[in-house]
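Every protein chain but one is kept in place in this view of the complex.
In this document, chain identifiers A and B correspond to the written order of the chains, with residue numbering beginning at 1 in each.
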Amino acid sequence: MKKSFVVFVLGGLLMVLLSSIPEMPPMGNVNNPSFNQVSEYYISQAIADTNTPNVIASIITDYRAFDTLGETTVLFTSITAVISVLSGKKMTSIMKREDSNE
Amino acid sequence: MNDLIVKTVTKLIMPFIQLYGIYVILHGHLSPGGAFAGGAIMGASYILYTLAFGIHEGHKKAPHEITSKIESGGILFFIGLGLVGIVSGGFFLENLSAGFPPGVVGTLLSGGLIPLATFAIGMKVASTIVTLFHRTIEEEMYD
Partner (left out) sequence: MQILNVILIIFLIACALAVERTKDLIGAVIIFASYSLVMAIIWLLLRAPDIAMTEAAIGAGVTTILFIGVISRTRRMEK
């Protein structure tokens, strides 16, 4: 009963998602809605603005540099969490050793 | 693991992996790649060294004191590059109009802030990967 309900819900979701695939515009077309004046500006003005032939690098570290700063902050937070969680292991093993000595 | 073939091949191949990582980081503004890919390649070379030689030798190669300083220093250097824009009277993380030298298009030293920021983030990603791996593995050091 429960399994058939899960299969029914997932199957309905699959049908909805599959029905939207033929409506998607073809990849790399000029008339796509994602190809607007923003990407035109990046492609035409990136070398004049940043002196860099790699447009992706100029977007990542110049136009969207604040976003990259956020990504590095995420990395810093993850490493802080890992160190603070896994360093407790060392303390407990040392404390256990001292307890067994007494 | 104590295998002569693995150790010899690791010693031979590690400088080339690191050279490729530094190439990807330094050419991040000219060719495909960039900070995250190059930093991951640099970190993978240290992971290979630790896998071949054990955690104690890996610690001697990349100690926690140095990797944590590189990690904090990378993000602080990136924020400092952003503050240059504010000091020179513009916005945070401003590039050419903040006074960074523009250089010639297509050469290694060009693009103002972009190579410096790529270098800082690449070093930070490499040290993050090395520290994550060593912290996850090093349980047997204390038991």
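Note that a contact is a pair of C-beta atoms (placed from the backbone, for glycine too) under 8 Å apart; a residue touches a chain by one contact, two chains touch by 3 or more.
Since the structure is predicted, the reported quantities are computational estimates derived from the model, not experimental observations.
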Which one touches the absent chain: B:Pro32, B:Pro63, B:Gly89 or B:Gly106?
B:Pro32
Taking the entire complex into account, which one of B:Leu26, B:Ile41 or B:Ile70 touches the absent chain?
B:Ile41
What does the interface between subunit B and the hidden chain look like in terms of residue numbers?
24, 32-34, 36-37, 40-41, 43-44, 47, 51, 129, 132-133, 136-137, 139
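The rule is simple: only the chains that are shown with their structure count from here on.
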What residues on subunit A touch subunit B, complex-wise?
47, 49-54, 56-58, 60-62, 65-66, 68-69, 72-73, 75-76, 78-79, 82-83, 86-87, 89-90, 93-94
In the complex, the residues of subunit B that touch subunit A are 28-32, 34-35, 71-72, 74-75, 78-79, 82, 92-93, 95-96, 102-106, 110-114, 117-118, 121, 124-125, 128, 131-132, 135-136, 139, 142-143
